[in-house]
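Working notes, structure below.
The complex is shown incomplete by one protein chain, all other protein chains being positioned as in the whole.
Labels A and B are assigned to the chains in the order they are written; within every chain, residues are numbered from 1.
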Amino acid sequence: MKYQKGLSRREFLKVASVTSVGLALAACAAPTAPAGSGEAAGATAERKVVRMYAQGLTPRARLETDRWDPPQAMLEMEKAYEEAHPDVDLEFIEDLPQGYDEWLVTQMSGGTAPEIVWYQRGFIARDYEKGWFVNLDPYLDQPNSYIEGNQKWKDAFQGPVIASGTAPDGHIYMITGDLVGTGVFYNKTMFDAAGITKVPETWTEFEEVQKVLKDAGHIPVSISMDLAGGVQLYGSWSTRIIQDVMYDHKMADLNDGKPVDRTWKPGENLPPQKMVRAIRDGKYSAEDAEWKEMLNILKGWSVHWPDGFWATPPDDVYRLWAEGKAGMAWLGSWMNKPVRNDPLVEFEWGIFPKIPTITEESSPFGGLDFPAMAGVGGVFQYALTSESEARGTLDATVDWMRFITAPKNLITLLNDHGGFAPGTVDTTGADPSLAVYTDMLVNLGAERIEPFDSMLSREFVDTMWNNLQQFLAGQIELDAMAQTTQADMKAAAEQLLSEHPDWA
Amino acid sequence: MSRTFKHDFPLHLVLGLLAIFTFYPFIFMVITSFKTSPQFIHDFWGIAWPPTLANYRDAWSRVNGYLFNSIIVSGVSMVGVLIIASISGFVFARFNFPGRELFFFAILALLMIPSVLTLVPAFLLVKDLGLINTYWALILPYIAGGQIFAIFILRSFIAGLPEELFEAARLDGASTLQAFRSIVLPLSKPILVTIAVMNVLGTWNDYIWPLVTIPDSKLWTISVGIVTFGSTLRGLESWGPMFAGFVIASVPMIILFVFTMRYFIAGLTSGAIKA
Partner (left out) sequence: MAELTIERKTPNVATPTKSRSLWQRTLRYKESYLLILPTFVLILIFNYYPALSALYHSFFEWNGANVNKFTGLTNFITMTQDAILWQSFGNLLKLTVVAVAISLTFPLGAAALIFHLRDLKFAYFYRVLFVVPIVVPSLVVLMIWRFIYSPNLGLLNEILKAISLETWTRPWLGDFNLALYAIMFIGFPWVAGIGTLIYLAGFQGIPAELLDSAAIDGANTWQRFLSVELPLVLSQIKLVVILTIIASIQSFGTILVMTNGGPGTNTMVPGLFLYRNAMQYNKMGYACAIGTVLFAVTLVLTYLNTRYLKSSVEFSGA
């Protein structure tokens, strides 16, 4: 058919066989496909298929080279649920570390997305208007039949945790069930050798400790403000806790006169709507003394960060500490397992119970402990896609979500994963090394001002991190940084107000 | 021999240096594939001893299914490109039909649109054609895209073939297709092999397109399979097997090179690539 003379027989056969096998298989692959295509899936007469992109909780088999068991609890959940509900078929999609944005955009545009997708608080403001996700308010107000005595599903969660799934229109589009705890991991052996006997509790003590380490030739604390992953993490963590302390005395002003308690209930914090108004009215500005003081503190702290921290790859944060070059490293709770299971860490280590407090000694606005150094939403952040409505699987999907968010199940899943703390009120059975973060949330409270990640638009937060990086790198001065950020902030706030007239 | 060597010596010096730098990433890949993840995190460059063969066992158990998919997809695409591009290249070279230059430039211009933008429309198109989750979702766009470069090269090559051969064929009463079969194909063997190899290279490592068009992970290509490997705690933990996967994925390519190198080099060196 294709080539004749001029090609040796061997090559002809090679080509012909590849082609024919290929064509045969390609043709065969087509009919078997629809099972997974998502369109044909959905409500058939017999079974409803509920597909879930569980991200970090996606079960997988243990590899020979794994040093601890990978998450598998979802399989138990699946089994238990399918036994109780034979008409539902649960499927898990493989985890995608790269290309998630592209994947989500294409699947949602094409109507082939799974019923449940992992999502992030920072994206809600961008995407809720596209009609991609289901408004969960009505379901959250109904009881969760899998929790004894539960009247409203949402009550099973800590207030700030479930509230983080609120979009600018006031509705909740995401079920958030966990917290990212963070902690300062420190090298006990190095501390002892340098003569540091106690873990610092105030910022002043913290600075002393860092100075001692630096004089001994070490990097005091390992942090990255790199634009490719560092500042998005550390910039976010640091600004949200420092800002809460700086603005503590002014919180009521930002909240139309009503005081804001650290341990707020949903609606009692400062979400985007309130922040946008505060910016418009000039009550919250990047040129506030408090805001600039936040920058000051960061700048002062950055002396103790690694050289060139604004271009340090985020991977290096752990490397520097694990190699004994840095005395401390600010890491997330998901590092607990890897660090415990790293056979090449050759020193004794511990974690600070709290980030050292900024007292009045260090700053005119100091005095209050930091809020819980936790980010709400780790692996357990899921949105229900409108596909489920289209396919008639919504009820089954909601029911499944209720099942896995029942505290005993949720905690089983999180213990199994080992990286994030439960965000439920009832934490019985939680791994103590994780529950400690939930306790902190309960005792110290959560940050009250909406983090920059989700306060305004995503473009704004990109420029915010840009400006922060340049400022910390010494490329622009503090006043210039504040000024340009304020201009961006104001513009973003005005843009949002014009898009949401009901916020005024 | 020694005179050749004396002449060549400075060339060897420079080429050798270039070769070391160029080849290093490959060596790095292999070295890392034998390390455990902690070893990699603690020592980026060094060689670890003893080598961790478990990486390869894990990688193989993961990718062997995908290897098959990749071979089918890249193989069929390659054949498709060869067939279609050789005919089109022939036509563009030999027949001065109205609009020839226009059509040709129109084809070339397509290389210039950033692929990020065409992702969503292309996806929707493929979905509307009902091709999601099939090999065709990959093969057809790969052929459509791969033929562009191939036609570009083939056209100039075929235009350079001696006129006498075609005259002789015409005098013998050969039709267009017969002329194609008996003159063009035999002489373009090396060029065709070159194009085939370049095409496979292009489709083998493609990640985003298979990721979005093939929800059923059983049909994934090897590039997708490796990158999505064991990412429990976000990339910290499975460096070793992942690199082993990369090495395994490169083996078919290297085999392809070795077997076709003769033609590949000859193809490029026959003075074929002229703009």
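Please note the rule applied: a residue touches a chain if its C-beta (ideal position, glycine included) is under 8 Å from a C-beta of that chain, and two chains touch if they have at least 3 such contacts.
Given the structure is predicted, the values throughout are model-derived calculations rather than measurements.
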Problem set entry | Chains in view that touch the one left out, judged over the entire complex | A, B
Problem set entry | Option from A:Asp127, A:Asp244 or A:Asp416 whose C-beta touches the chain left out | A:Asp127
For this session: Just name the one of A:Val88, A:Leu298 or A:Leu320 that touches the chain not displayed here.
Result: A:Leu320
Exercise. When the complex is taken as a whole, what residues of chain A touch the one chain not shown?
Worked result: 101-102, 105, 108-109, 126-127, 129-132, 219, 226-229, 306-313, 316, 319-320, 323, 325, 457-459, 462, 466, 469-470, 473, 475
Problem set entry | Residues in chain B touching the chain absent from view | 4-5, 7-8, 11-12, 14-15, 18-19, 21-26, 28-29, 44-45, 84-85, 87-88, 90-98, 103, 107-118, 120-122, 125, 140-141, 143-145, 147-148, 151, 156, 159-160, 162-163, 166-167, 176, 198, 201, 204-205, 223, 227, 243, 246, 249-250, 253-254, 257, 261, 264-265, 267-275
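Methods note: only the chains that are shown with their structure count from here on.
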Seminar exercise, completed: Taking each chain's mean CA coordinate, chain A and chain B are separated, in whole Å, by 38
For this session: Flag every residue of chain B that touches chain A in the complex, lowest number first.
Result: 36-39, 41-42, 52, 54-55, 57-58, 72, 75-76, 79, 83, 119-120, 123-124, 127, 131-136, 139, 181-182, 185-187, 189, 207-208, 211-212, 215-217, 219, 227-228, 230-238, 240-241
For this session: Provide the residue numbers of chain A that touch chain B in the complex, in ascending order.
Result: 2-7, 15, 18-19, 21-23, 25-26, 29-30, 33-38, 56, 60, 63-67, 70-71, 93-99, 102-103, 105-107, 109-112, 315, 318-319, 322-323, 334-335, 337-338, 342-344, 417, 419
